[in-house]
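All protein chains but one are shown in place.
Let's look at chain A:
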Amino acid sequence: MERPLKMDKMPKWADVVLIPVISLILAAILSALVIVAIGEDPVEAVNLMVTGALGSTYGWGYTLYYATNFMFTGLAVAVAFHARMFNIGGEGQAMLGGLGVAMVCLYVPWPHWSLALLAACAGAMIFGAAWAAVPAYLQAKRGSHIVITTIMFNFIAAAVLNYMLVNVMRPQGSMDPASARFPEAVHLPTLHELLAPIGISFSKAAPANVTLLVAILACFVVWALIWRTRLGYEIRAYGHSETGALYAGISPVKITMIAMLISGALAGLMATNNVMGEAERLVLNSTEGAGFIGIAVALMGRSHPFGVFLAAILFGFLYQGGAELALWTSIPRELIVVIQALVILFTGALDNMVRMPLEKMFLAMRKGKA
């Protein structure tokens, strides 16, 4: 997870901009080949994806809705990355966050959505962080690998949610394993409602809502935390070298716990968007893999909040564009997943494939100059 410092080999702009762009182009070329292979027109497909996801406020509304989810989970993974921990449990933490949000919204009569949102954020963060706390404790005190424990906790979270929805929170006689609808008072304003007073008309049907602003705020807070506070410095120091951090008097137990709690809280926060903002009730698969997409988003965004922000929008585009493809073409949905996976593969896993030749190229250029 740790990225060695290679600034001396390449200028920073190449690291931050050039590599992701080249990776994306490679992924796009390969996707186009796949689309050609099944006998569809790749130009038409790209056209559909772009107009469907970015061509209207309706498309933007969905793109930004998905992006909001991915910002939260991407940030969650990024914070853990900085402490050199791989939190694959974003999915489970977000599920539990949803449970927290649902309890806050259902069992407390709120006078206004703004108060409800604050409380829901708190509920989501507490539940998400609590779900991350056990794996964090096991890692810090017992050395149980965080990858294994967090992924196991995803399954336990699914079972907990299933139990709660089937046996406890489901309204009597309902077939649907889902909680009751949240009251009208906790309805979060959508971008349409937010932008209408200032004269911008935005699609009414799209689910993007005020939590987008919360997500952007979270990006700033994480940036400030990691690069502008003592705690952030300790987290990064621990991530770079555990022994060095120990020598500097930084407690590994404390950093592991704190980084994972923050990570879990961020993943939990996602529920304010999908549970409170969109569905307005808790359903079984409310997270639908956003916790895992967060890993790709964090990798692609180089664990930097601004990178996470951009990567989240890219993935939002892929999701909404993919939905449009599924609606209007006969490209099967498995293939749409393949296209999304290619982007993840190139930007995340095959990073070095692009990086190494580029580094060689820049080194050669520098030698040539010298």
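The rule we apply is simple: a contact is a pair of C-beta atoms (placed from the backbone, for glycine too) under 8 Å apart; a residue touches a chain by one contact, two chains touch by 3 or more; residues count from 1.
In the analysis below, contacts and distances are computed from a predicted model.
Asker: Can you work out the missing subunit's protein name as recorded in UniProt? Choose among "Membrane lipoprotein TmpC", "Sulfurtransferase complex subunit TusC", "Sporulation protein YqfD" or "Putative DNA-binding domain-containing protein".
Answerer: "Membrane lipoprotein TmpC"
Asker: Which listed residue (A:Tyr62, A:Phe153, A:Phe182 or A:Tyr238) would be found touching the missing chain in the intact complex?
Answerer: A:Tyr62
Asker: Looking beyond the chains shown, say which of A:Pro135, A:Pro207 or A:Gly264 touches the absent one.
Answerer: Checking each option in A:Pro135, A:Pro207 or A:Gly264, the one touching the absent chain turns out to be A:Pro207.
Asker: Which residues does chain A use to touch the chain missing from this display?
Answerer: Residues 62, 65-66, 155, 158-159, 161-163, 166, 170, 172-178, 181, 205, 207, 274, 278-279, 281, 283-286, 288, 319, 322-323, 326-327, 332-333, 336-337 of chain A touch the chain absent from view.
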